[in-house]
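Quick one: this structure, given as structure tokens, is what I'll be asking you about.
As you look at this complex, bear in mind that one protein chain is not there, while each of the others sits in place.
Chain IDs A, B and C follow the sequence of writing; residue 1 opens each chain.
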Amino acid sequence: MKKLIGDPSAVIADALLGVAAAHPDQTVDHENRVVISGAPREGRVAIVSGGGTGHEPLHAGFVGAGMLDAACAGEVFTSPTPDQMLAAAQHVDSGAGVLFVVKNYTGDVLNFEMAADLAGDEGIRTATVLVADDVSVEDSTYTAGRRGVGTTVVVEKVAGAAAAEGRSLEDVRAVAQRVSENGRSMGVALTSGTVPAVGKPSFDLPDDEMEVGVGIHGEPGRRREKLRPASEIADEIANAIADDRDFTGEPVIALLSGLGGTPQIELYVMYGEIARALEARGIAVARSLVGDYITSLDMAGCSLTLVAADDEILRLWDAPVNTPALRWGI
Amino acid sequence: MKKLIGDPSAVIADALLGVAAAHPDQTVDHENRVVISGAPREGRVAIVSGGGTGHEPLHAGFVGAGMLDAACAGEVFTSPTPDQMLAAAQHVDSGAGVLFVVKNYTGDVLNFEMAADLAGDEGIRTATVLVADDVSVEDSTYTAGRRGVGTTVVVEKVAGAAAAEGRSLEDVRAVAQRVSENGRSMGVALTSGTVPAVGKPSFDLPDDEMEVGVGIHGEPGRRREKLRPASEIADEIANAIADDRDFTGEPVIALLSGLGGTPQIELYVMYGEIARALEARGIAVARSLVGDYITSLDMAGCSLTLVAADDEILRLWDAPVNTPALRWGI
Amino acid sequence: MGLTTDQLSGWIRGFAAAVAEHADELTALDSAIGDADHGTNLVRGTTAALERIEGASGPRALLKAVGMTFISKVGGASGSLYGSFFLEAAKASPEEGELSDVAAALRAGLASIVARGHAEAGDKTMIDALEPAVAALEGGASLADAASAAEAGRDATEPLVARKGRASYLGERSAGHVDPGAASAALLVRALAEAAA
Partner (left out) sequence: MGLTTDQLSGWIRGFAAAVAEHADELTALDSAIGDADHGTNLVRGTTAALERIEGASGPRALLKAVGMTFISKVGGASGSLYGSFFLEAAKASPEEGELSDVAAALRAGLASIVARGHAEAGDKTMIDALEPAVAALEGGASLADAASAAEAGRDATEPLVARKGRASYLGERSAGHVDPGAASAALLVRALAEAAA
């Protein structure tokens, strides 16, 4: 394992020291592993998210004015505990309630449920928006359902902007929910990531193969294929998304995220092909982001997310935001 | 080679298609491989940079209001040609002259020199600021001198802000030069990058070793060592920089850049250790950036840059900027 | 067949020891069809639990401490599910004296896993090891036989296609691997049998 770390079991505590040093606008509750925004929130809804570590900048990189009020960091690829989520809610609630943004994984769902109960006991109102956007996973009521991936970034941005407008918890949740329902994602991996505590890649992948339909937790994908040129990969993921939901006739927010080990030059090559593939399907990209937004440690690969955006979502997307990983208008 | 690309010899043209699709604020001259800012520049100095491809977001990611007016993309790790630089200058000159920001590599220096001659022939005034900040290279008049690395980002930002204030070419050059002289950098690599046209890593590095004192062109470093914990690596690079120039008593801009294949969690672990190491040396960080800013394809590793900043440099650093990779205040 | 507080704390110590011994194996199982943290998660949980059960008086307090520790220290699916298991088992246990109806306590714990996780037998989860064990106890089997039933249940997860938990994301590719949670649950029941012996 080649990583810029110290003791593998201290990687999260160590990274939070770096976050605290790099971002004086944020406060870090090191005991509970919660990163808290320095932006004012008197009287407005607070947005809290969290999940396993290893997906940076998600979530702590999106803590700041116009986006998240707090993020909880779990162990690597492990949902945080209800205690952490409760601490986050207590840090940021100012009476208007707290929206939990939860990615659909059994652990995250269960722990946020418990946290909501605990928060209720403490007199904090909470609501939850669940993100389950990965089209490579079958959508079935008999299973755990789809994973939550890239749409989370858009949900957090839009929810944060709605909260900044002073809207009610119900209102904020409603628009966040709309984003969640209108987002779809799909990812491919060229290499496996390595969990620091494990020390070796989660799976082996021959030099000429890739995993199609991967999530963000180092799990293998839906299937393994020969490595193909960027154009074919772009067609495959764009079509899988477009086949799952019709994105024509609506403005679309497109997010192409690296998975942690992929340099920008490759992401731009991919985005060129994605833009071509979407245009061929009659999909009009209104806003785009290309870079590392939701990652899986040092995995090489990328994921594409499309969110169909109505006028309100677009307006909230464009609203000012000031976080380490997403910033405009401020 | 596992990369999200098509034909390896077309990687730059393909990436520029992605840039054009992702950033409607920029214009791409595909023939000359020049990325041009959409920001107005009537009557003010224009800032032009460029270099080999493979260092993204440097330089095209810094094209936009308050930073670069244009960037030329050479082949991978190869300086652009004078024709490209001339085309860039012609695109953006509005009579007030053009500042070339040049990293100190023989190829870049020679080609920008020729471009300056050609621009002069076309009636375009140019000035040049050279960045040569890598302390791992001996500073000697008998050699090619130090490489230009991370300080380039700060030079481009500050020069762009000075140009935006409407200052003269001489003035803009002077402050850019001050940044250049007051910046120092050093990098370490855990893996070699792979040049697409070559298809295999530029050097082999055993699983338990690292290269200390690397540049951004896949060249091996000054020496090879056993891989060490982040704290020791941080001490080594922070001390190498601090031994080369005294940074105490001045506000410092600190930039910790990944080299392309390193995920953010590791960069934050490193930054925590860097912050500690700098504090121990009595160095006060006034502004910091942690992320991928100057990279070397998919190399794993990081580089640290410190720039001693006077009040004017800090003010220009804080001025609004709107580029794909650096944005605030707009 | 009542269990003393000492025996119950022996159970937790035995489970902790088994988890420590098999941590790499559990993580390897989770690498194949999950996210490579099940061993680390349980080591974290059992290590913390051992500190908290020191001097717990009575079965209920002891099991409750274990449940709270799992919930507050582990995270992930297993932290929440094993945490609920112990919390509900605690509620079905007496405050003082011996835990006499072990089957009822385990059933209560298992029921809360089902209630929280909405999985059923055959979904390729820890339930596939726990359900046959509890059913065996309810049918009058010994704890040792229950542990064997759990192990058989664990092994039976191998050919299954997962419908719950992360392994479900792999679809057909989840078949051919033992479920990590079923493997840890088999260790849990075996540790109980050994603590009672």
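Following the convention adopted for this analysis, contacts are C-beta pairs under 8 Å (C-beta built on N, C-alpha and C of every residue); 3 or more make two chains touch, one makes a residue touch a chain.
Note that the structure is a prediction, hence the values are computed from the model and not measured.
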Using the whole complex, pick out the displayed chains that touch the missing one. B
Touching residue (missing chain; options B:Val179, B:Val195, B:Val290 or B:Leu326): B:Val195
Among listed residues B:Phe62, B:Phe77 or B:Tyr293, the absent chain is touched only by B:Phe77
Can you tell me which of B:Arg147, B:Arg167 or B:Arg184 touches the chain that was removed from the display? B:Arg147
Provide the residue numbers of chain B that touch the chain removed from this figure. 52, 74-84, 105-107, 110-111, 113-114, 134, 136-138, 142-144, 147, 195, 197-198, 202-203, 215, 217-223
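In the analysis below, only the chains that are shown with their structure count from here on.
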Touching chain B and also chain C, the following chains: A
Chain located farthest away, centre of chain B as origin (C-alpha): C
Need the CA-centroid distance for the pair chain B / chain C, whole Å please. 54
Inter-chain centre distance, chain A versus chain C - centres from mean C-alpha coordinates, in Å: 31
